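Shown here: the complex without one of its protein chains, the others still in place.
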Amino acid sequence: MKGDRSWWKGHRSSHRLPDACLLSFALFGSLIVVLTVLAILSLAVPEVGDIPHLLEVAAKGRIVDSILLTMGAGLNAVLILLLFGIPLAYVLARVNFRGKGIVESLVDLPLMLPHTIAGIMVYLLFMERGPLGAPLAQAGIFFEDAYAGVVVAMVFVSSPYLINSVREGFENVPLHIENVARTLGASRFQAFARVVLPLSVRHIYSGAILAWGRAIGEFAAIIMIAYYPMVISTVIYYTFTTQGIKEARSVAFVFLVVCLAVFGLLRFLTRFMGKYDDRI
Amino acid sequence: MKGDRSWWKGHRSSHRLPDACLLSFALFGSLIVVLTVLAILSLAVPEVGDIPHLLEVAAKGRIVDSILLTMGAGLNAVLILLLFGIPLAYVLARVNFRGKGIVESLVDLPLMLPHTIAGIMVYLLFMERGPLGAPLAQAGIFFEDAYAGVVVAMVFVSSPYLINSVREGFENVPLHIENVARTLGASRFQAFARVVLPLSVRHIYSGAILAWGRAIGEFAAIIMIAYYPMVISTVIYYTFTTQGIKEARSVAFVFLVVCLAVFGLLRFLTRFMGKYDDRI
Amino acid sequence: MIEFDGISLRLGEFSLRDVTLHIGTGEYFFIIGPSGAGKTVLLEAIAGLHSPDGGRILLRQKDVRTTPPEDRRISLMYQDYSLFPHMTVEENISFGLKMQQVSPEKVKERVRRIMERFGIANLANRLPRTMSGGEQQRVALARALVVEPDVLLLDEPLAALDPITRDFFTRELARIREEYGLTVVHVSHSREEALRLATRVAVIIDGRLVAEGTREEIFSAPPYREIARFVGMENILDGEVIGTAGGYVTIRIGKCRLRAPDRGLKEGDKVAACIRAHEIRISPTPPAGREENVLSGRIVSMLSDGAMVRMTLETPFTPMIADVHRSKVIRHGLKEGMEVFLWCPPDAVVAAPSLHPVESS
Partner (left out) sequence: MIEFDGISLRLGEFSLRDVTLHIGTGEYFFIIGPSGAGKTVLLEAIAGLHSPDGGRILLRQKDVRTTPPEDRRISLMYQDYSLFPHMTVEENISFGLKMQQVSPEKVKERVRRIMERFGIANLANRLPRTMSGGEQQRVALARALVVEPDVLLLDEPLAALDPITRDFFTRELARIREEYGLTVVHVSHSREEALRLATRVAVIIDGRLVAEGTREEIFSAPPYREIARFVGMENILDGEVIGTAGGYVTIRIGKCRLRAPDRGLKEGDKVAACIRAHEIRISPTPPAGREENVLSGRIVSMLSDGAMVRMTLETPFTPMIADVHRSKVIRHGLKEGMEVFLWCPPDAVVAAPSLHPVESS
């Protein structure tokens, strides 16, 4: 390395240039970033070049309905996850119990599970003859090729994102603060509701965004139980196989723009949240 | 809450029982875990009950080939990622530069991108008429319905897992240690190779496992560019649509068992790695 | 007021082992010990935040095994103050009263009064992170005291303050205890704080209560070598008891002999002779009329900081440290390199055995 360095040794700028090692690392590593940029461009450039066709695709009722369905089912899944995930995350953050490692593995399982296996599992569990699907069908709730099936698949695959993020938020609230609240007369639930929860708002919010993003992007697990109603991923795949890449590209681009816009908005809203958890 | 607590107040054990709040949280939160357990059981129980059929499926040449293909392509993707991801992760961990936020977003993009959009992007980029596919086809490398297409799709979707994990490992190595190595006469590359890299071994390893798990589980992005050769996810989906749930369940179970066995083995090997990064 | 009866408690890497303790009403009880010794765990056990694995805790003569922290009327203040970062000063102080369902008007009135008492009324609408350490400390105290506890637990309350603010709060704590009639349990590893505040002192090492007594007993006559080291006795000379007579023991250290008050030792015991630096007298000639506890040595270094001069001396067995008043140094013409005599009164020598006796020749 010593020899390599000579080329900039004579440099007269007051800022020393990064050394040869860093530069070659940056050059090498940037190839991955360049790949992503190229991928975006190869999707975006032809679409932006043919705005009329793009608008035509975007205005199709089928596409709009599908986007609304996907976003709505994602939101639905996140609400269900918040209800069950927040208590679970608190227990995992604050209690040490025997078998905790197993519970943690089970929580993380959908992360590592191949998506089609997840799909098979959800189908087996919620199909009309399935152990959960059968009794619920009696109650009038159907999952096969139904909205509820989309939501259930989304809940399953996105649960680790929400739980782990919320848990991290709870763990970041110092135990000391909770202890002090207890000694001042708060029951555990009061301490949780008045102190721990408000101080974790940002983590809960960003966990919800992550889970929502994962949910609306799911494909494999959803098509097993609910090919219909078509979520947008299914529409993209269906269009690709039936109408070819040009049509599919347009649908994909519309969905990408909607996704980026919504994520951008959600991230922007984060700014207006309490910033207490930055500094505790 | 105060009233609720009375039921255990009379308890005489020397360990106080967890309070009502914690218990109800645990009860509520465990529903998510129970869902996962049920999902595993509904896949595993019938299969374990019909061992002969299972063995028959597992022994099919098509299944074995597909599993080997999937695992091998995943390994291939991880090796490519290590080559480019480690330098990128080091730069992100140690250098602050203008536009770093944008680079980080680009690195994370495949995480949040709906899988079918990722598939469209990879297809556009690497199809025979694509901006990268065309020149590489000239050089004799084809991606459409080819092994290289599987690998490229896997690299794209699993890159954030490796890069973020390795970066975290590098960030955990205190800058002070690297600084001391420099003052003792090590160039930046020597300090990286002799000090930073060995201290990040566990993070690199677990990042590689994560990326590999994500790669072998991918479905949507792969089928766009390479329906053939069939990775195992494609086989499961194909079996599901052509032969029904019973056959698909067997294939899924075989793959699940292989995955769990390999992950278990890989995690077990972690124990024999240097533990220095626990305590720095 | 607070009784520990054989308390054992494991909590990750910290533990308490068979701690028995009695803290009376109105005491200012100090708990000292090295970090990681289990001091904070002990406080938290008093507050009800951990349940002991074994033993009983009595509070106001009642077994509190099943009393949760919120029903114990004990306030706890940590070193980092642990203010609620999302609440203003006023909301922080109101929190405890609101939890106790005090009516809003009464809350307002009591909070106003205590903020005035602590001189923080002007901070009412500030958030904790915008305040200095001293201000945070005052808010934390007000929050702890507004609920009118009769026990106040302090976990290194002064460690995060600069020396001048620390000095101020040391006096403030003494005043508060009287004003509110509190029983205070104060965890620290500062010798100075203990000297200024404590009525009684307990020493915890490795989860065990190894000594308990008045501050004079612990600081002037530490019962064990480890404690002598911890409370900052400058000279600790390892030796062996070779005789006892008339309430004194004779300790052999190398070729020298030191007399010290007998504390139940017997011949052959390994002990350390511990001597504070300011108890050692230095003179260029053998001290007249003294035959015992005289050593010879050479001044290696002298360092003046104000009225006292700190000397390091080479002696036949170990370097020793002596603090001598500047006037003495001038009178005797003491200089670096000089051969001198060291003397100290037998009553200033503390014979302290080791907590963990080691085998040696």
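Every chain is named by a letter (A, B and C) in the order it is written, and numbering of its residues begins at 1.
Criterion: a contact is a pair of C-beta atoms (placed from the backbone, for glycine too) under 8 Å apart; a residue touches a chain by one contact, two chains touch by 3 or more.
Keep in mind that what you see is a predicted model, and the values were worked out from it rather than measured.
Novice: Taking the full complex into account, find the residue in C:192, C:267, C:292 or C:347 that is in contact with the omitted chain.
Specialist: If we include the chain that is not displayed, C:192 is the one touching it.
Novice: Touching the hidden chain in the complete assembly: which of B:99, B:140 or B:185 does that?
Specialist: Within the whole complex, the residue contacting the unshown chain is B:185.
Novice: Would you mind spotting which of C:56, C:229, C:252 or C:290 touches the chain that isn't drawn?
Specialist: Checking the options C:56, C:229, C:252 or C:290, the one contacting the hidden chain is C:229.
Novice: What residues on subunit C make contact with the chain left out of this view?
Specialist: Where subunit C meets the chain not shown: residues 163-164, 167, 171, 192, 195-196, 229, 232, 276-278, 301, 303, 305-308, 312, 321, 323, 325.
Novice: In the full complex, which residues of subunit B touch the absent chain?
Specialist: 174, 176-177, 179-188, 190, 194-195, 198-199, 274, 276-277, 279-280
Here is the rule we go by: only the chains that are shown with their structure count from here on.
Novice: Report the chain whose CA-based centre is farthest from the CA-based centre of subunit B.
Specialist: Max centre-to-centre separation from subunit B belongs to C.
Novice: Could you tell me the distance, in whole angstrom, between the mean C-alpha positions of subunit B and subunit C?
Specialist: 52
Novice: Hey, how far is the Cα centre of subunit A from the one of subunit B, in Å?
Specialist: 15
Novice: Identify all positions of subunit B at which a residue touches two or more other chains, and write them in rising order.
Specialist: Only 5, 19 qualify.
Novice: Can you list the residues of subunit C that touch 2 or more other chains?
Specialist: Each of 68 in subunit C touches at least two other chains.
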